[in-house]
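Below you'll find the structure, written out as structure tokens, and then a few comments.
Shown here: the complex without one of its protein chains, the others still in place.
Just so it is clear, A and B label the chains in written order, and each chain counts residues from 1 on its own.
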Amino acid sequence: MMRFFVPLRLAVRPVPVIGLLVAVVLALSAAGTRSFGANREGSTRVFLIANSDHGFHYGKFEEDCPKGFEATVEEEFVQSLSPAERERLLKPENAKEYGNAWKNDFITGPGGENVCNNPKSFVNDPRRRTYRGVSSKVAYGLNLDGTTDGRAAAKTCAHAKFEGVNGEPLVDNQLYRALGCSKLSRGTGASTHQYLDPFLIELRGLDDLKNNDHVEMSIYSTADGDLSLKAADGSDLAYQTFTITPNPRWRTTVKARIVDGVLMADPIPMMHLHWVMSTWGTFGQVSEHEFRDVRFRLTLGPDGTLTGVMANYRPLDNIYTVGYCCKGTASTANNDCASEYNTMLAMADGYPDPVTGKCTMISAAQVIAGVPAFLVPPQGETLSAVRTGRPGSTTASR
Amino acid sequence: MSPVLKRRTVLRGLFQGATIAVTLPYLDCFLNSHGTLLAEGGAPLPVRFGTWFWGLGVTPVRWFPTKTGRDYDLPPELQPLAKHQGKVSVFSGFDCLTDGKPNFPHGTGVPTFRTGTAPGQGGALPGPTFDNIVADAIGTGTRFRTLDISAIGDRNNSLSGAGTGQMNPVETSALRLYQRIFGEGFTDPNAATFTPDPKVIAHKSVLSAVKDQRQSLEKSLGVADRARLDQYFTAVRQVEGQLAIQLEKPEPLVACKVPKPPEEKEVQSVMEDVLENHEIMVHLLAMALACNQTKVVNIAFNNPASSLTKRGSSTTHHQLTHDEVIDPVLGYQLGATKFIEEIMKSWGTFLSILDGMPEGSGTLLDHMLVVAHSETELARNHNVNNLPVMFAGGAGGRLHTGMHIQAKREPISRVALTAMQAMGVSIESFGTLSMQTKKPIGELLV
Partner (left out) sequence: MKSGLVMMKPTRAIARIRFGLGVAVMAVSIGVIAAEAPSTASTMRRLTDEQYRNAIADIFGEDVEFAGRFDPLVRPPHGLQVQGVSQIAVSPAGLEQYDKMARVIAAQVVDERHRNLLVGCRPQTATMPDDSCAEAFVRRTGEFVFRRPVTQADVKSYVSAAHASATLTKSFYTGLADALGAMLTSPRFLFDLDGTEPDPAHPGAQRLDAYSKASRLSLFLWNTTPDRELLAAAAKGTLHTQAGLKQQVDRLLQSPRLESGVRTFFSDMLGFDQITDLSKDGTIYPQFTRDAKRDMPEQTLRTIVDLLLTKNGDYRDLFTMRHTFLTRALGAVYRVEVPDQRGWVPYDFPEDSPRAGILSHMSFVATFSPPGRSSPTLRGKALRELVLCQPVPDPPNNVNFSLVENTKTGTVRDRLTAHRANPACAGCHKAMDPIGLSLENFDGAGTYRLHENGALIDASGDLEGHAYNDPVGLGQAVRNHPQLPVCLSKRLVEYAVRRPLDADESAWAKTLSTRFVESNYRLRDLMRIIAASDQFLKPSVARETTSREVQ
């Protein structure tokens, strides 16, 4: 029996809190110190994207989060008490009762459900909060709504813009705004360089790497069980061969172009990537990430790497499906998933519900880094057939 | 078709023909046919083994030494071991490789290190733990094959077993441990009369039978080969000598003194209680070793996802690793680190107890190997690479001590293999898939 329930993705890679930005930059530049045979022949290149970060730009803490971290579940509990009760429970001799009160009672709903297994059922609980969000001005991401002021439009809700750090001046990243001061994701150094399961990007027509208007780009998940080997120094091992997933839902092909060395793809209306659940309870079950209006802005390094950003709207339902679980997220990691969910609902900026008008998706960005790889088509298929998948041709999961 | 099958078939069914019964004269007296049983110098002290586990790892920059070899540096979290440094070796750079299996938070490190195979289920043992293999080799002649405790009070906190689904039962109460060891069934080893083990007598005798072939072999060899054969028979005599010693009445166990029974006390994860419980229980275990009631002890200070709390606080050690803000100046979690420091002090306490019990020309610790380790490196990342491991004790002279062994991402099965070989287990290879190794750490083995 498992005794401990902390979502793995929140605690996979060691990144010190104050050094996160530095670490991301270093991770990208470290790859640059090594040559991956940029002189390879041919106009097709394949990259393994095993390094994908959640795209939260951590600047100076005092500037990003002037009022400190968002409340933890324990803090919310303490604030929910009457002064007298608070004083009583905080006495050392009542530590056991106190611990039980917040680690069990406070995080359990009337139906016995847990605040992190089932945050939706807590959204009307007055003791839950909506986070303040980050105060920073800059963020990773791209300009998804095309506006300069984030005003509401047919497909968006009103929101503030960030200054972009990926080459576009005004960008949308409400997911970062919502969770960028969360103690769990920022304060404890928990972060992830495997925000997405390793996937592949294939670029074709790369006869000109400077300016090129006829590049074709395919994004594939790998076949189940295709392990990504690690290199001797712990980095992502280049030149591994992967099999493309046999599931067409996780294969997308789109036109792209290179302008002054920057590769950009046409927006992809809808994209899915294979995801193996990594939280207790559903550990190992196959699920998928869903992205809308996906855009890429990437750079081909002279050392054979591919780095940059992928920006998109994430359906809250999908985040909910792949991201939430486990009592331990509340009782051990001290996180109130309902407050977190409330915040995302409040800050969602894409795809308004036709009835309520409230947005159902949230803008986000993933910082990705790829190393050269090889791919082969799934059994019984040809590469050319696999490559013809049209962007957005897959149907939504719900 | 398998070539293997073919060769077996070839050898099969080889004995055909008539039975010949031959009556042979019995040896007049088995015992006396090869001279005296007793060698000079007294019986060797048995070599004992232990594991000492703590949960939730270390703060890597505050624990791992930077200097390798002897006289390694002692970062803050290793400071409690300062006076034992000469007898403690520290390992770094040894990884738990999971071969594509998930890293179950707090559930992968222990099974992977102890069995050499990553578990398919958190905490489950995919094979026998190395301490269990050692117990099979050395632990069968004593009253208890192993004694296992969990000082934190968690009865499910067993980390050892045969890998068949069964885990060694653990004792959580000092009083119950006392009763098991020194209650009914305990006989003072120093008072007992000595009966030589007939199996050892027989073993020694058949080795002597090998020696009988010497003359017939020797006469036809050249000078160089004869010298090599001499070396062989010298080796036989040495092994015989070791067996002869086992047939002697052992030296009195001077450190063995029956202690007073401890008080009954319930322990439930409160650090202050656990520290006390640990100290009493390891004292009892040390005495069980000194009195030759067992040769293998397995100690878990806390549990893998440590439920330790300070008295008067509901915050667990585990919670701190996940919700405590990293000090922006120091770069680590202060509260979680405090727990690690306390735990390291307790490890030092255990070593002081072992090293304070005189045995032969040294101490109990000198005749022991204790493998101490955790289930993660940095707990908040659930990192099972660079797992913190230490060896304490000289295993009766079979191990060099006081070294920092630094590896470059080597499978941690090498450490387990080294421990088993130091304990005299006849094992050449340990672990499966990426963890499979035949390479012990040569710098440590004498």
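Methods note: a contact is a pair of C-beta atoms (placed from the backbone, for glycine too) under 8 Å apart; a residue touches a chain by one contact, two chains touch by 3 or more.
For clarity, every value in this text was computed on a predicted model and none was experimentally measured.
**Q** Identify the residue among A:Leu227, A:Val259, A:Val286 or A:Ala385 that touches the chain left out of the display.
**A** A:Leu227
**Q** For a quick check of understanding: of A:Thr241, A:Gln285 or A:Thr388, which residue touches the chain that isn't displayed?
**A** For the chain that is not drawn, the touching residue is A:Thr241.
**Q** Can you say which of B:Val61, B:Ala124, B:Leu175 or B:Val236 touches the chain missing from this structure?
**A** Considering the complete complex, B:Val236 is the one touching the chain left out.
**Q** Of the residues listed, B:Gln121, B:Ser269, B:Thr349 or B:Ser434, which one is in contact with the missing chain?
**A** Checking each option in B:Gln121, B:Ser269, B:Thr349 or B:Ser434, the one touching the absent chain turns out to be B:Ser434.
**Q** Considering the entire assembly, which residues of chain B contact the chain that has been omitted?
**A** On the chain B side, contact with the omitted chain comes from 3-27, 30, 33, 97, 198-199, 201-203, 205-207, 209-210, 212-213, 216-217, 219-225, 227-229, 231-232, 234-236, 238-239, 242, 408-409, 411, 421, 424, 426-429, 434, 438-439.
**Q** Residue by residue, what part of chain A touches the chain that was omitted?
**A** 34, 37, 39, 225-227, 229-235, 237-241, 243, 374, 376
The rule is simple: only the chains that are shown with their structure count from here on.
**Q** Which part of chain A faces chain B closely enough to touch in the complex?
**A** 2-4, 6, 8, 11-14, 16-18, 61, 69, 72, 74, 92-93, 95-96, 98-100, 102-103, 183-184, 187-190, 225, 227, 232, 234, 278, 283-284, 331-335
**Q** Any idea which chain B residues touch chain A in the complex?
**A** 100, 102-107, 122-123, 303, 305, 309, 311-316, 318-319, 321-326, 328, 331, 333, 378, 380-383, 409
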